[in-house]
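The other protein chains are all here in position, but one chain of the complex has been omitted.
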Amino acid sequence: MSANPQLDRQGRLQHLLTIDGLPAAIILQILDRARAFHTAGADSRKLPIMAGQSVFNLFFEASTRTRTTFEIAAKRLSADVINLNVAASSQSKGETLLDTVDNLSAMHADMFVVRHAESGAAHMIARHVAPGIHVVNAGDGRHAHPTQALLDMYTIRHFKGAFENLRVAIVGDVTHSRVARSQIHALTTLKVPEVRVIGPKTLLPRDVETLGVHVYHDMREGLRDVDVVIMLRLQNERMQGALLPSREEYFKYYGLTPEKLALARPDAIVMHPGPMNRGVEIDSAVADGAQSVILSQVTFGIFVRMAAMATLAENTR
Amino acid sequence: MSANPQLDRQGRLQHLLTIDGLPAAIILQILDRARAFHTAGADSRKLPIMAGQSVFNLFFEASTRTRTTFEIAAKRLSADVINLNVAASSQSKGETLLDTVDNLSAMHADMFVVRHAESGAAHMIARHVAPGIHVVNAGDGRHAHPTQALLDMYTIRHFKGAFENLRVAIVGDVTHSRVARSQIHALTTLKVPEVRVIGPKTLLPRDVETLGVHVYHDMREGLRDVDVVIMLRLQNERMQGALLPSREEYFKYYGLTPEKLALARPDAIVMHPGPMNRGVEIDSAVADGAQSVILSQVTFGIFVRMAAMATLAENTR
Partner (left out) sequence: MSANPQLDRQGRLQHLLTIDGLPAAIILQILDRARAFHTAGADSRKLPIMAGQSVFNLFFEASTRTRTTFEIAAKRLSADVINLNVAASSQSKGETLLDTVDNLSAMHADMFVVRHAESGAAHMIARHVAPGIHVVNAGDGRHAHPTQALLDMYTIRHFKGAFENLRVAIVGDVTHSRVARSQIHALTTLKVPEVRVIGPKTLLPRDVETLGVHVYHDMREGLRDVDVVIMLRLQNERMQGALLPSREEYFKYYGLTPEKLALARPDAIVMHPGPMNRGVEIDSAVADGAQSVILSQVTFGIFVRMAAMATLAENTR
């Protein structure tokens, strides 16, 4: 394995674990492939690319929505998909994570899609599996959620054409968000000149500026003249803790309303990884409004996941 | 959308939500199609009709049996099937029903099979989805269960040939039964001349006669000379309430025994939507007897669901 655990010696993608350190060329390769699937329309509903291959959805943390998007993407590539909710199975029999992975590998798994509450789980599995078996990180702890970031980049490119002249704002709980971390890496790798993060001090990492972003605590300031507004989901569990006063107060200061959105550029788009807390981080008038591209993100997510899986599958040979 | 939310302007079926208001011609079209699948035998085990299409089993209420019949039917039409137990997923994250539907639609769902504890849920989803996405109601509250009624009509036609000279009795808890409501609409639409409902006053709706049925509280009277006996399942939860004295007493008055069945025509058939409570609404001697067609109903249910799904899928174009 090369220095970058995601690439082989020829620099080809073997695992998709994190956006951090992923070359721009590979990101763009996946986005281009996704666009080809998108353009093909109904012709991309059943492709033989992964026929006879087995994809294991290895979810140590429940996420029906994410699991479903990978399941659909894999089935459109003609793979056999096996869903494993691992919390409910062998882990309870005292088997270790790596024993589980070894066993599934021995059943001729071709690809693992891994969701885990602990940061680094997908990396650990990728280091462990035999060559030719691919690992896709579908979210690990607070660390990374690379396919979400890739579909967000696809969405921005689709609506804005290019990355080089944009101002992008990410709003909300950056500290606890693997999505935000992956988005920031993707945006900076793709040379977006101005990335802003907006949120209360309690929800922004102390050293976030070292990632190359500008920090705003006042949402009205932060949104001014941006081309893209990415809202983050406020986890329910945060709202009970000491980090936040109340849902109402959060909405007042950091909820995206039509009035706050008016400060951005008139053609700014609004994104959200879902599921939304309407009335907490986003007003329904914005979520369902003309500038929202939230459902397009979901659609593009299928094409991007197909593209990532197809790229990995083809890099075996 | 036309006045009938199930049909498009050309009068073609776009959603299967309820039998109420469904033209006889469409019911018969589905029954004919089901017969074609039935006659084809093993040749109907894998048909390309829905190849490349995605069917979402969206079950907000658990029902392994019903979900399985739709899963089998869809797979025989070569669709990709995604099972979603929604109670356990996004609803718990505070997402609204329509947000869930929007998200799945954005993943290019072609068809939703919806089961929900609340009456009207499937209608609400059908009103909401984009044109070209079809909704099948797999049971909503006490309202409707149209594919069950269609398979019952298929069963009656199969064993009795025609609908025009029949006496049909529906026995049991009509008040709480979406199945009974759909059956009554189907039987009257198909011009069955005499439909009877039999049950204690506490389990029959007050205004049930307005549906065009004859009411009997005495099962021996009600069964006299009928051609078809349809037993309803007595929900366990009813048996604990004030509506019924005891399981034993219910069986005594409204359980179908060989002795009571002897009052019907000698060639009468016995139907039940399953799962049966043996010894409560039906005696095992009848359930497993020569006049029982209960397992045939299950078999026909696959063909009828294939027919309904194929009809919807073909009406997109």
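Chains: A and B, in written order; residue numbering restarts at 1 for each.
The working rule: a residue touches a chain if its C-beta (ideal position, glycine included) is under 8 Å from a C-beta of that chain, and two chains touch if they have at least 3 such contacts.
Everything quoted here is computed from the prediction, not taken from an experiment.
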Candidate in contact with the missing chain, chosen from B:K46, B:K191 or B:R220: B:K46
Contacting the left-out chain in the complete assembly, out of B:S54, B:T69, B:Q291 or B:T311: B:T69
Selected from A:D8, A:D102, A:E194 or A:D288 as touching the chain missing from the view: A:D102
Touch criterion as defined above, residue of B:Q29, B:T96, B:S296 or B:N315 at the omitted chain: B:S296
Positions on chain B contacted by the hidden chain, ascending: 42, 45-46, 62-65, 68-69, 71-72, 75-76, 236, 274-278, 295-296, 298-299, 301-302
Touching residues (missing chain, whole complex) on chain A: 51-54, 80, 82, 84-86, 88-90, 93-96, 99, 102-108
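Methods note: only the chains that are shown with their structure count from here on.
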Cα superposition angle of chain A on its copy chain B, in degrees to the nearest 5: 120
Chain centre separation (chain A, chain B; CA means) in Å: 41
